[in-house]
Structure formats: structure tokens, C-alpha cells
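Yeah, one chain of the complex is gone here, protein chain that is, but the others are all in their spots.
The block that comes next holds subunit A.
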Amino acid sequence: MRRLRHWGPGLLLLSPSLILLAIFVYGLIAWTTKMSVSDQHTALKSNGFVGLDNYKNLFTNDIQDRFVHSLRNLLIFTVVFLVGAMLFGLIWALILERGVRAEGFFRTIYLFPMAVSFVASGVVWRWLMNPVVGDGAGGINALFASLHLDFLQNKWWTNPTWGMAAMAMPAIWQLSGYVMALFLAGFRGIPQELREAAAMDGASTYRLYRNVIFPQLTPVALSALIILGHMSMKMFDLIMSVSGPQWLTEVPAVYVWQTLLTSDYAKAAAISIVLLLLVAVVIVPYLIYTNRAEKNS
């Protein structure tokens, strides 16, 4: 009885969210998994078990390797997005950390894009990344033309090979500020004594950052990478509003939507599970790592 009083209230407090999680997250994952090994390719009920056929077909038997193509698009998008956002975020944080005038003002400016939804910024970037080159150019291409930088004009996201790199630009624009905020918090968390000690030892500014400050930012950088990485893999709204669903810019999340539209539930479920596994590959080791780090400290 006493033990119940000990953990009872806590459990009671947690139970609503536990129940909701059990049903709406884990229950639905289980349901999706079950769907992905069935043969429900139409809206008709049919619950035949087909094992891993749906997965095999995705990788080996999809028309024009559509799924592999969407994975390749996702890879390019993710790499460019991560590198770009981390780089800009770090540079901005460094500049602000070195002490600029009106720091608060710039911090706000850099952070603001994050407040905009991907859908809203996607619509604007759709116009900015107008793929017409030469006469009748619009958006950034028109800007290049008026600056006599015509050689910089390009087809943006309609480029068949590197289009997804252009697609990552709005995402970089939106989330660099967030990475900056994370790094800035990291910088501010480093005790002043360490800097003073390094200065006493005669370390140059470069050595101070290289050997004292950056090593302490590793956990921040890792968190930023994980957060951006899992956002990137689930990217849907930005692509839908910039290009709409189409072959050129298709990523797995968009493919799921397109497949659902044609009532191919089993295939959509299989893609969703592949996507879930991809994200899990990134997230789970991170969770284990942070768990261990917390226990050790």
C-alpha cells in the first residue's frame, strides 16, 4: 500500500500520455507494419499475407526504379541541407559570439525564418526559383540578369541531376538560424574560466577555438545534426509546395502520399516503414548515446 502511494501518483500523471502514445504511435506503427506485409493494393478489403514481397518489389520491381530514385533524391537533399545549415549556423554563431554590435537584432533576424512554415516559404521559393533562363526569367534568375550575372542563372530544382540541391536551399535558409541558436547556447555554456585559462597559457584565438571551445560543442553539433537529419528525411511540405508531387523531386514521403492517392495501401505502408527505419537508424544510436552520457554524469 505504501509502495503504491509512492509510485501511484506518478503513474496516474503519466497514464494519459502513455495510453495515447501506445495507441496513436506504437499501435499505428504495428498496424502499418501489418499492412505492409499484406496484399491490400486496392480499397477493397483483402488481408492475404505476402511476407516481404512489398519491400522486395520496392527495391527491385518498381516502375522505372521510382523508389530508388526517390531515395537518391532524398540523399542529395539531406546531404546538402545538413552541410549547408550546419555551416551557415556555425558561421553566424561564431560572428555573434565574437561580439557584434546589435547582436540581439541579428539573432532575431537569423531566427525569424524558422517561424515561417515550410508551406508558406515553399510558395515564395517556388517563385524565387523560377527555372526560366534568359528571356522571361523570373525570381532569382531575373535578379541575376539585372545584375549582369547571367552566367549564374540556372534551372534550380528542375535540373534532373542536382535539382534536389536547389530544393535544399529554402530548408537551409529556414533552419540555419536554429542551428545558430543551438551553437550560440553552446558557446555561452562554456565557462569564462576556460577561456581565461587558455589566454593565460598564451593560446592564440585559433588555438582557443580549435582546442578548447569546439571540442566542447560536439554534443551540440550532434544534437543539431540529429534534429535536422530526421526533419530532412521526413521532408514533405516544402517539396509539395515548391514543385508539387512529380517525378523530378519525389522523395519517399511524397511517394507515400502519391501511392495512398491510388489506394495502394500495402505499398504506401511499406514505404512508410522503410522511412521509419531510415530515421530510426539515425535516432536510436543518438538516444542510446545520450542515455549513457546522462547516466555517467
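The rule is simple: a contact is a pair of C-beta atoms (placed from the backbone, for glycine too) under 8 Å apart; a residue touches a chain by one contact, two chains touch by 3 or more; residues count from 1.
Throughout what follows, contacts and distances are computed from a predicted model.
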Q) UniProt protein name for the omitted subunit, picking from "Membrane protein", "Probable sugar-binding periplasmic protein", "Glutamate ABC transporter permease" or "5-oxoprolinase/urea amidolyase family protein"? A) "Probable sugar-binding periplasmic protein"
(Q) Among A:Val79, A:Ile190, A:Ile213 or A:Leu260, exactly one should touch the missing chain; which is it? (A) A:Leu260
Q | Residue among A:Ser38, A:Ser243 or A:Ser272 touching the omitted chain | A | A:Ser243
(Q) Just to verify: which one of A:Pro160, A:Pro191 or A:Pro215 makes contact with the chain not shown? (A) A:Pro160
Q. Tell me, which residues in subunit A touch the chain that this view leaves out?
A. 9, 12-13, 16, 42-44, 63-64, 66, 69, 126, 130-133, 135-136, 155, 157-158, 160, 243-248, 250, 257-264
